[in-house]
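With one protein chain held back, the other chains of the complex are shown just where they sit.
For clarity, chains are labelled A, B and C in written order, and residue numbers in each chain start from 1.
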Amino acid sequence: MRIIEQKGEYSYVFSRYTEPVARVQPGEEVVLKTEDAYCGLLTSENDDLEEVRNKRRGPNPQTGPIYIEGAKRGDTLKVHIINIEAGRDWAVSNIHKFFGGLTPNKFTRMINVGLSDKIYIYRLDKEGMFRHDDYLRFPWKPFMGTIATAPDLEAVSTLTPFENGGNMDCPDVKPGNIVYLPVSVDGAYFFTGDCHAVQGEGELCGTALEISAKVTLRFELIKGKEITWPRIESADEYMCVGSARPMEDAARIAYAELIEWMTGFGWDRLDAYQALTQAGKLYCANMVDTNYSMVAKVSKSLAER
Amino acid sequence: MRIIEQKGEYSYVFSRYTEPVARVQPGEEVVLKTEDAYCGLLTSENDDLEEVRNKRRGPNPQTGPIYIEGAKRGDTLKVHIINIEAGRDWAVSNIHKFFGGLTPNKFTRMINVGLSDKIYIYRLDKEGMFRHDDYLRFPWKPFMGTIATAPDLEAVSTLTPFENGGNMDCPDVKPGNIVYLPVSVDGAYFFTGDCHAVQGEGELCGTALEISAKVTLRFELIKGKEITWPRIESADEYMCVGSARPMEDAARIAYAELIEWMTGFGWDRLDAYQALTQAGKLYCANMVDTNYSMVAKVSKSLAER
Amino acid sequence: MRIIEQKGEYSYVFSRYTEPVARVQPGEEVVLKTEDAYCGLLTSENDDLEEVRNKRRGPNPQTGPIYIEGAKRGDTLKVHIINIEAGRDWAVSNIHKFFGGLTPNKFTRMINVGLSDKIYIYRLDKEGMFRHDDYLRFPWKPFMGTIATAPDLEAVSTLTPFENGGNMDCPDVKPGNIVYLPVSVDGAYFFTGDCHAVQGEGELCGTALEISAKVTLRFELIKGKEITWPRIESADEYMCVGSARPMEDAARIAYAELIEWMTGFGWDRLDAYQALTQAGKLYCANMVDTNYSMVAKVSKSLAER
Partner (left out) sequence: MRIIEQKGEYSYVFSRYTEPVARVQPGEEVVLKTEDAYCGLLTSENDDLEEVRNKRRGPNPQTGPIYIEGAKRGDTLKVHIINIEAGRDWAVSNIHKFFGGLTPNKFTRMINVGLSDKIYIYRLDKEGMFRHDDYLRFPWKPFMGTIATAPDLEAVSTLTPFENGGNMDCPDVKPGNIVYLPVSVDGAYFFTGDCHAVQGEGELCGTALEISAKVTLRFELIKGKEITWPRIESADEYMCVGSARPMEDAARIAYAELIEWMTGFGWDRLDAYQALTQAGKLYCANMVDTNYSMVAKVSKSLAER
């Protein structure tokens, strides 16, 4: 299988403004090597977090853009996530005093003192768990924190989740599932990276178990089918991801998009609204990034009619 | 078993300002009869929704207040939910043009035209499902939409979820689970009502399958233990519910309270913050009420140490 | 002129659940004596702020309820603010580590360390300025931080601004202006208090120059005229105050209500929307209370047609 590695610098924006690092045919299975959110620079609990952050050009280095042959603006890109393999036997997380769900940050500005930074290194133990100590010990449930196509004109920070995907930090972007993304530029310009060994809902402190990885994907195109926000399909469920601020707007987008999806199965819009009221699921993927991400779900057995 | 029915008018506020309808000893198992959110007035799909809404003194008629013997301000009330029995063989839901997650409303004010109202009557079918038609058909997964103690000085609308519980519309307030509520006035002044035959996460259109019910409960007091927001315990999980606007503040409260709970098991605060980042769950209970409600969860096996 | 002083305890909720302290006829000019936000307990920069806060039953002690003779649910109460006289020659402000626009607080919960508390005493100097030091020195621009009628069923904390007014902390509630409030219960049950010697827009740190005062008012009733949110009239302008979270909802309410006001002058709704786009004013009254308050304004010369 073809292995795609980033040539030169990783990308710190989702954008059309750099040359593709590879061209892939729909149907071809490829492996992408991705770096972790810290670009591999954070390796010890004694590192100076501020220093490491300043060394990076930005968060979440991306492998990409990957040019999908035949993709045209207005199509939908279907990404089959086949497998995620850990790039190494340890993962890193950290608490930062001005980033995270329960700290002041760039937008929710405060003038008081932040808490201390703290770095956590987790090592793979014999039972296949990532272990920091007896209590901070988590199973391998990998997913890609970032997955996106390029927007039409903008170049979007790899910290941001948005209409074309991006830094959704959504645990359902995982092996076995399919992610649907809008194609806004010819060739789609696909990016991924920021793999997480495991993460809870909300990514509360702002960093999951960050890890380098090998991601196996297969692309497919739905020609002439336009979607406006990312969608996810698992064996049993359809999901839409909304990313916005405040969080209720992210929730509104997620459910409104899911209603749109259901109308494609023949649902009347008001009845789909009623159905999701009684049987929809709605969880928070991230409450820490520049937009918050909410995921609305419905079982296939209810949606299909 | 003692059956408590509301004498006289139902309560439309959570408050200390009315006389208790019953006095209950900790440990006694009691059955409370509750009315549905429409006080039983909405019975046909041909009803005039506006007219019915205007007939009510308010939404979500409450059974209560119930005086819990021995409860003192500063205690915690532990409510064991033993059982919920449907009060009838049908349930009602509706879409309202100025209430719900995807419509303009009292606070998210807009000047455009709302959508049409629509009423849905669901009847219990032979398989025990609540059925409107072949597609809108849902299983019996009952819970109490409202559960509260009285606040100290305020009288809070039964549309509002808040520190003492209230209209959280949280599907985890269900048989088998335990709800913990702050006691802010002597006697606790417990209220419940607004039972739902079933509801998805977010209660998207604003009304679940509304039903009258018989709720079997047992109360317990934790003397001198003060909590500031509602907590829920299931067989496997600890949960905290935050209710606020915008929705991210509800999420912050839920996770911050869960960190507090974990410190009670010996967790360092930063480590609990880290643990919930990797293994917490965070779903939306309601995105339609005067405050939004978010539920943060952690497995007992992780929290206890 | 009749002077109304609070008998017994001050009220810490806006509610119908206590007996009126006075009954006033429409047209009568009365003087209300009000206590400051700290109920007069905070008198020195060396006080222990936490201790003082705990001594109070709540923030913003209210003078009231005052029964307005003839007021019926569905009327509008017109409050002419004639004069505000300082109750003493000093005022107090403070910075609190868990209350204010740039600190974590009860709803925007964080886990980091707060900043230090700090108390500021301002004394009236010879030029009539309130002076803390050479730089913190402000003119006398008094207004009432709280002004409300009782809601229908709720009892609302005196920290909260809402549909019936409340803790709007709006500098336009000042001598010379008229405040219009909904009447939700017979007798209106009017409250005021929390006078400020001066305050900027937003009340950034959470406490203005808090002062006891004598407030001269005259009430008037508009029979059978129902409004849903507070309105203010100055010599030149009409204003509506919206109070909600997030802040954009407060802004939406304020402008939507101002459009309603303009339709009363014969404006088409879309044209009023257009007019306010080009000539409306929109400032923040408070960004610190349990709801945020936004004030939308239009000049009378534009609105009247």
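In this section, a residue touches a chain if its C-beta (ideal position, glycine included) is under 8 Å from a C-beta of that chain, and two chains touch if they have at least 3 such contacts.
For clarity, every value in this text was computed on a predicted model and none was experimentally measured.
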Residue of B:Ile82, B:Ile111 or B:Met129 in touch with the missing chain, whole complex considered: B:Ile111
Candidates C:Ile4, C:Ala37, C:Ile95 or C:Ala213 - the one touching the absent chain: C:Ile95
Among A:Val13, A:Leu42 or A:Leu282, the residue in touch with the chain that has been omitted: A:Val13
Per the touch definition above, residue among A:Ile4, A:Ala37 or A:Met110 touching the missing chain: A:Met110
Option from C:Leu124, C:Ile178 or C:Leu204 whose C-beta touches the chain left out: C:Leu204
Contact footprint on chain C, counting only the chain that is left out: 93, 95, 100-102, 115-116, 118, 120, 134-136, 138, 198-209, 245-248, 251-252, 255-256, 259, 267, 270-271, 273-284, 287, 292, 294, 296, 302, 305
Missing-chain contacts mapped onto chain A: 12-13, 15, 17, 57-58, 107-111, 153-157, 242, 244-246, 249, 252-253, 256, 259, 269-270, 273
Positions on chain B contacted by the hidden chain, ascending: 97, 102-104, 108-115, 246
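Quick note on the criterion: only the chains that are shown with their structure count from here on.
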Inter-chain centre distance, chain B versus chain C - centres from mean C-alpha coordinates, in Å: 32
Geometric centre distance via CA averages, chain C-chain A, whole Å: 45
Sequence positions of chain B contacting 2 or more other chains: 245-246, 252, 256, 259, 270, 273
